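This is the structure I want to talk about, given as structure tokens.
Shown here: the complex without one of its protein chains, the others still in place.
Letters are used for the chains, namely A and B, taken in the order the chains are written, and counting of residues starts over at 1 for each.
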Amino acid sequence: MRNIKNNWLVQVIGFVLVLIMTGLTAQGLSRIMPPYYLQIGFFIGINVIMALGLNLIAGATGQLSLGHSAFMSIGAYASAIATVTLHLPFPVGILLGGLAACLFGIVIGFPTLRLSGDYLAIATLGFAEIVRVIFTNMQITGGAIGFLGIKNLTTFPVIMILTVAMIAVMMWLENSRNGRAMLAVREDEIAAESVGVNITWYKIQAFAIGSFCAGVGGALFAHTTTFIQPTDFGFMKSIEFLNMVVLGGLGSIPGTIIGSVVLTTAPEFLRFMANYRMLVYGLLLIIMMIFRPHGLLGGFNFRQAISRALFLGRRIRQGAKV
Amino acid sequence: MFKPNRKVLVSLGVILSLLLIVTGCGGQSGTAGQTGTTETKEPIKIGFLGAKTGNTAIYGLGNLKGIKFAVDELNQKGGILGHQVQLIEDDDVGAKDQAINITNKFITQDKVNAIIGDPLTGLTRVAGQIANSKNTVIMSAGCTGPNVVEIGPYVFRDTLLDSVAAPATMKYIIQEKGWKKIAMIISKNSDYSVGVSAVFKQAIEANGGSVIDEEYIQDGDTDFSAQVTKIKAANPDVIVFGGYYTEAALIMKKVREVGMKDIAMVGGDGLQSEDLVKIGGSAVDGVISFAGFSPEQPTPTTQKFMDAFKAKNNELPDLFAANGYDAMMIIAKAMTDANSADPVKFKDTLAQTKNYEGVSGTITFKANHEVIKSPVYLLQVKDGKFELLKKVPVALN
Partner (left out) sequence: MKDLMQQLINGLALGSIYALIALGYTMVYGIISLINFAYGEIYMFGAFTGLILAATYKTNVVVALLGGMMLSLVLGVLIERVAYKPLRRSSRLSALISTIGVSIFLSTLMVLLKGPNTQGFPKLFENKVYAIGNFQITIYQIVIIGVAAFLMLALHLFVTYTRTGRAMRATAQDQDAAGLMGVNIDRIIATTFAIGSSLAGAAGVLAGIYFNAVQPYMGTMAGLKAFAAAVLGGIGSIPGAMLGGLMIGLLEVLSVTVNLSEYKDAFAFGILILVLLVKPSGIMGQKINKKV
């Protein structure tokens, strides 16, 4: 039993099967769901991907980044250039968007990750502002006028497949050797280094994967809205993603997913409040933090709870407390 | 460790204060059009798409004031085709994802007959794609950029386009005023400013003027001392600024402060607002802008609108309010003429609108349903008021 479960081939086949099933379900849903709800589903998917990336950086590895929307914009513009200017197919565009963001994540990561805590936060914030200013002044991106003529290529199955794949990869990563090393970096850098964890390497790794996610999210965003401008990726956008991660429970994958779903749908639920919507949104953030400072699922180990429910608790190692 | 009393008290306090605020400043909001007439016929629904909060709320709220005013007027006269008009307002905060969600909601949940918005070009492009694919008329009352009405037969706008008015303005200042050395200011993060400035620049070259200094600002900036210091050193005949009135007023204050007493600023209809004078005071005297109507020689329609609007809102309508009002009224007229509130039917009537005398100018839709406003008025601020400088007719084709 155990051997079968640990066989990589079985895992890969299972993974592919799950993706196919997701695709088929999404295909079915996109036929029967009202367009309004379906559209919200698009943004839930994009935001889950974005937030999972940030969760790896800020939640799992403990590096506070306030520049997540910059990586999103790099992915969005790179993919738009790929599909519009270079006439490449959409999947290549998504991949290029992710890779471009990933590349910048690494380039930025090397010098700035020497900084710790809030210094890193302000450095990433500064980086995001610089990226926005550069996109505003570049020719190929259309400057402030924006990037025109992107085709509406994002479909619900594409978003759902990528979301589920991203969740699976993140869960796998969390339990892998790398994931544990990242957790160790978060808990205590000095202790981690003293037992031989190369902290810079794992920080860069988290930054690279997190930025890749942001790039993919950006590519999907660009091909959903069909038109992007530098103002779409401002400071408040980065903050939105951070809110999703922290609201759900920093470092918790199910928490991040719930946080993204809640905050993406919140504006729609709050719509009846008309002008007071943002007022209430601000208040909700404060009240949430006062009552559940570790997020909705903070301190709650999903895996452990499930396995306990299935009487398998003893065999699963206890995860790190968030 | 856990002290529920403290936390409960704190959040209760917060909620209480929120309630106080909500009840305190309520009243000004609320959906228009649901005035208590017992109408058995189903109302005609109009969706308003625009920002009511956030950085771009000025334009959205301006639009909304004009639209609400129009809806009230329509309903007092018995609505459109005997149906009351119901306005559904949603706040997109100026964000694309929100605009997409709202447009979908308008069309599939609320089942609106037409959408007015968004005042921003970018959001209109995004919302226009959706509305057009779902056969719902959308009319922007603010966007001026390219690639908007080309989206499809359901996408309209009623704004004065820069491509016509800006060259006429430049021709006037270079050839009639003889101002050849020009300093340009461009707001780099505003698509409106970048767009209109490009048209200005082309026209300056075509008319034999030269741009001797080009300075960049950003919308939302408040300190222009550095740029103005450089402009003073360049010593131009005139400053051309394609942008909005807030920045224009602040720039002019600085310009006067550093001792450029007589130089004029020339810009687009983005400068046209009571707030230009409110913020700029005497510093904005001499500012020239183009516009679709003249407040000095208004048509009776415009005059009536301005008076009634002022009586109700205690302020003069700005450009966005006037455009919003016209958008609602043109749609109402098209519905009446087509004898149908079905977008599939009235969109063709709408596209054939010719020489519609709106409050923001005379509106005609060309064969490709792009808007043309004629004539274009050149206005100049004198003693705190916009006065007519010149009337330029525009070819309607």
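Here is the rule we use: a contact is a pair of C-beta atoms (placed from the backbone, for glycine too) under 8 Å apart; a residue touches a chain by one contact, two chains touch by 3 or more.
Being a predicted model, the structure only gives us computed values, none of them experimental.
When the missing chain is restored to the complex, the residue among A:26, A:150 or A:246 that touches it is A:246. Across B:175, B:225, B:297 or B:339, the residue that sits in touch with the chain not pictured is B:225. The set of chain B residues touching the chain not shown comprises 6-7, 10, 13-14, 21, 25, 53-55, 57-58, 61, 188, 215-218, 220, 222-223, 225-227, 229-230, 233, 246, 249-250, 253, 257-259, 275, 278-281.
Within the entire complex, the positions of chain A that touch the omitted partner chain are 58, 64, 111-112, 114-116, 118-119, 121-123, 125-127, 129-130, 133-134, 136-137, 189-191, 235-236, 239, 242-243, 246-247, 250, 275-276, 278-279, 281-286, 289-290, 293-294.
What we mean here is this: only the chains that are shown with their structure count from here on.
Here the spacing of chain A and chain B, counted between their Cα centres, is 36 Å.
Listing the residues of chain B that touch chain A in their complex gives 7, 10-11, 14-15, 18, 21-22, 29, 52-54, 89-91, 93-98, 100-101, 104-105, 107-109, 122, 125-126, 129, 134, 145, 147, 188-191, 193-195.
Contact residues of chain A toward chain B in the complex are 34-36, 39-40, 43, 136-137, 143-146, 148-149, 152, 221, 224-232, 267-268, 271, 274-280, 283, 286-287, 290-291.
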